[in-house]
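The complex is shown incomplete by one protein chain, all other protein chains being positioned as in the whole.
Going in written order, the chains are labelled A, B and C, and every chain counts its residues from 1.
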Amino acid sequence: MSIEILLIVAFGGAFLTYFLGKISHILRDAFAVLLSCALIAFISYFYGKDIERPLYVGFLEMQLLLRLNTLSWFFAITVSTVGTLSIIFSLSYIRQRERTDFYYFMMLLVNASMLGIVLSGDLVSFYIFWEIMSWSAFLLISYNRGPALAAGMKYIIMSVIGSIGILIGILSIYTTCGTIHMTQIAAQLTAASSRYIIFIIITFSVGFGIKSAMVPLHTWLPDAHSQAPSPFSAVLSGILIKMGTYGFLLIMYVIVGMKLFLGLGSGLFSVNYILCFLGAVTAVIPTFIALLQNDAKRLLAWHSIGQIGYIIMGITLGTSLSIAGGIFHLLNHAMFKALLFLTVGAVEYRTGGVRDLNSLGGLIKRMPVTFTAALVGALGIIGVPLTNGFVSKWLIYKSLILEQHPFFAFAAFIGTWGTLLSFYKFLHNMFLGQLPEKYKDVEKAPFSMQFSMIIFSIVIILTGILPGIPLKVINAIQTSFGFGPLHITIWGIISETGTINMVNIFFALIGACVIVWLIFRAGPKATKITQDNNYAAGAAIPKDRYHYTVDFYNPLYRMIAPFLRDFVDEFYMRLAKWIQGLGNGVRRIYTGDVGYYVIYIILFLAVLIFIQMKWSIW
Amino acid sequence: MRIVEIVVSPIIAFVIGIFLLGLSRKIMARIHWRYGPPITQPVIDIIKLFNQTSMSHGRLFNLGIILSLAGSMVVVLFLPIGKLHPLSGSGGLLVILYLMLFGPLGIALSGGEAANPNTSIGISRTLVLALGYELPLILILLAVMSHYRSISIVEIVRAQQETHWSLLSFPLVVPGIAYLLILPAILGERPFELIKAPQEISSGPMVEYGGKYLALATIQHAFSSFISIALFVNLFLGGSSNPGFFIMKVIVVFVVEVLINAVFPRLRIEQAIRYLWRWPALIAFAGLILVYIFKR
Amino acid sequence: MDRNKLVKWSKEPAKMGHKYSLHAVYFCTGCGIIEVPPSITARWDAERFGVIPVATPRQANLFLITGYVSVKTLKAIIRTYEQMPEPKFTVGFGSCPINGGMYWDSYNTIKHLDKYIPVDGWIAGCMPRPEAIFVAVTHLWTLIDKEMANGYKKYRAKYRYYRANQEKVLGTLEWPPLFSIEGKDEELVKETA
Partner (left out) sequence: MKNSLKKQLESAFKNTQIHVPENDRLIINVEKDRVISILKFLKEKGYEHLALVSCVDWIEEKEFEVVYILSAYLQNESEYTEREKINIIVKTRIPRDDPRFVTVIPIFQNSEPYEREIHELFGIHFEGHPRQTPLFLERDYKIPPFRKDFDTRQYVKEVFDTIPIIEDRASEK
């Protein structure tokens, strides 16, 4: 029982579901769910073990091997849990769509390839699984045709450019260090010159930056997320983006090594400072662009970019506290972002594909469980105490402030307030306010959808109140990178510069809620009224026209909208148009009739003769 | 001992908050040359509201208002009132900042359930105004935290006890002034009363609040005004050792605040944002730069 | 706060609360509303009696109907009255709500307001002065003390008749009845037959 059997099971299972689907749908669904749960059990069995197994020896006379340590275990667990829950969610989401076998095959393939990335011990197998992931993600993004094809095209072009960057990096490492095994590379790289290491980091960070959607390379994400089917966009923004951050962690702390990486560059121009600055920009600008979106999934997509900014700030700051904050925020973001996408999927499933925030409303009366899930997700992403988002953000802020980076801390804080504003708009426009006539008889989300949403919510609240559980694993990862260990307890972190005790906050809040609830019940019983019995200055409530959603933050919108055009996207589009123009120009040379080609040859020979006569090079 | 503190500090906050409300109505009346209600009028209002029946729009309508009051109560536990700082050991200034989210968020959620466009407009104005004053507020708090190199408010207070009030020490006087400029916005008082504007959006989020809901909302308002001023006193006026003196400082700051907002008309939301992002933000930014330069 | 007030407060705080904090709905029906702003501002300060105007009926317990009531305004008045929380008191301000005033023979005004909603106090005069509001408020205090200001109880007990009168004047009403009126009342049947 070792990790290569795990991979074989994962990939074999993916192919098997495709053929099972041909036989019967129920069998395929059951098998898909069983396979993913088996994977979770399999991985959790490997907790704490440090294994290194050869995967395949004869590949271009290089030995590919798999490796499992606490870092890869941590990522493997997140990948498999989010993958399983989104497959359970898509049982009823995809039922009446066409090409369902293809969908399940691709979903399991993406999950398997991510497990492969996380378990790969050397760069080549890492690259192979990376390509499988990118291409299967492309097929899933363009699953429901129409505009999804353009979004998929944009995604695949950028991820191919990223993969080329990674390939260049791998090849240059192989030529200088002669080996592709990550552990041995770290030893050899200490001898290399710092300029070479910066080159390696730039090539790899282009590849991983595109995949994790950092600001200059983020333009594919909003279209890809809003066009992909909801369960897959949960996986896409939940864990597929995290592969980019896994790559960053790998490069910074495993291959280059912590001491070397933090020493690169000096003062303001050290590499981790620039990456931290990029993280800060990523945390602020997309959050406020998200504020102005009207499509629910685009709003969530822009927030995925925003939260990645927090993770990168945490990782690249380089103190033990910020690394813990970064990795913990990575886990939290996987949880609440996947939950939010699933809630949008449930609402989309029940209201017949409507995602526009201006035309929904009042769904709390018809879908209460989906609302509570969306509320927990929104509280998590804002970082309200008692949710896990709060603990990780607290860690990141504390490290930013104590490391004397007040302007990064300011960016992070403003990002939080941007998230609060846009997620209240998300909750209000979809669930609160007047219920329109046409959604009068929307039923609750089916059980399979509710199940995965409830599980996500429980995990968010649990890790929020007892952050010690995930922090213990993260502490082990940190010490494996070479940072000082943190004093972790079940309820929080103790340190002389300020401890955090989530259980105290939890009991204080519960106590206060009970007291206020008792005071509330002391008053006379409130009579329940419907949404029509409402204050309208004595007039009757006009049907369907008494709900304020269109451009919810109008005064703010008018002030900051001109600054928030996506300049990077426009630059890329102009670049693409320019290249297309260049292509057309070149195409005109090949006119198709032979006469021109003869003239070209004669001209060319004339030029050669002229050069020979003038400078006689040959 | 801590249990006593945990019980005592919310009660102090409640009593002082209600007293401040009554005091503000009395002072405002006297400024308008009229006699004004008795100081204990808010208490009478709350007693009346608790004896009125009320209408509820659903479970979230109840939970939201309960959550918002509970959140404001818990913030008081983390905020040192004189010597009483029961829970500030388990999370410093960052926790206070985040717990202060509960108040407006709770009212926003319960207001949303009330399905009335007045509440939605009121809440969107509250959040936009909050974003407006958060920008300078964060700069101010960062300046204070990086000046004292700690995120725990108890240490900041102790540091001020030894040396002198940070409002009088050089680099921190600039953020202090910025904080005073945005205090009316944090309290939601007259120049920035656009959140609960009775004439325009018929008292915003409070439109659908009947008997006991309105009582809980007024108590929450009392708590949140006490908290905002106590935060200012702790950070800039070196919150003192015995609670009595601390409460005196809070009352003095509140009276100054009432004198300001009794004579101002209500700003429009764009004017409020433009003001908040221009002068206080500039002053706070300059304060942060100064603190960064004069780092010890 | 003399001694017997303290005793009264300790005995029934609810009644004292209702007396000393009357929040008035700011509802402009007729010409009388001109008298309300001066009663709030400096010269006749209403706040010393605990009377402050509030924006919505949900927060109010005093309903000042100032001036003549046209048939169209009656709809808004009934809706606002029904949206107010329970211990609520109405005061007819001016002679028009009492008996139609100078519009006694107009086809479009409501003559006796208390046929449609219960009214606890009347202030006579074709637009009485602001002091009259305070006389009404003090009278209301004595009524509340003597448990006589129970218009809202009457509305709840005889809602069926109020509803019948309202439907006689306004035709079918769009909003559902506030209290259940199942079970035909014999007197009502006799009338509509």
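List of remarks:
Rule of thumb we're sticking to: a residue touches a chain if its C-beta (ideal position, glycine included) is under 8 Å from a C-beta of that chain, and two chains touch if they have at least 3 such contacts.
Just so it is clear, the model here is predicted, and its values are computed rather than measured.
For the chain that does not appear, the touching partners among the shown chains are C.
Of the listed positions C:Asp2, C:Asp105 or C:Glu182, the one in contact with the omitted chain in the full complex is C:Asp105. Hidden from this view is one chain, which touches subunit C at 71-72, 75, 104-108, 110-112, 114-115, 118, 154, 157-158, 161-162, 165, 168-171, 185, 187, 191.
Methods note: only the chains that are shown with their structure count from here on.
If you tally contacting C-beta pairs for each pair of chains, A-B comes out on top. Annotation: 37 Å between the Cα-based centres of subunit B and subunit C. Residue positions of subunit C touching 2 or more other chains, listed in rising order: 56, 58, 83, 86.
Touching two or more other chains at once are residues 50-55, 202, 207-208, 210-211 of subunit B.
Subunit B contributes residues 6, 10, 50-58, 60, 62, 65-67, 69-71, 73-74, 77, 87, 89-92, 94-95, 97-99, 101-102, 105, 108-109, 112-118, 120-121, 123-125, 127-128, 130-131, 134-135, 138-139, 142-143, 145-146, 149-152, 202, 207-208, 210-213, 215-216, 269-270, 273-274, 288, 291-292, 295 to its touches with subunit A in the complex.
Partner subunit A is touched in their complex by these residues of subunit C: 27, 56-58, 75-77, 79-80, 83, 86, 174-175.
On the side of subunit B, the complex with subunit C involves touching residues 25, 29, 32-37, 41, 44-45, 47-55, 198-199, 202-203, 206-211, 214.
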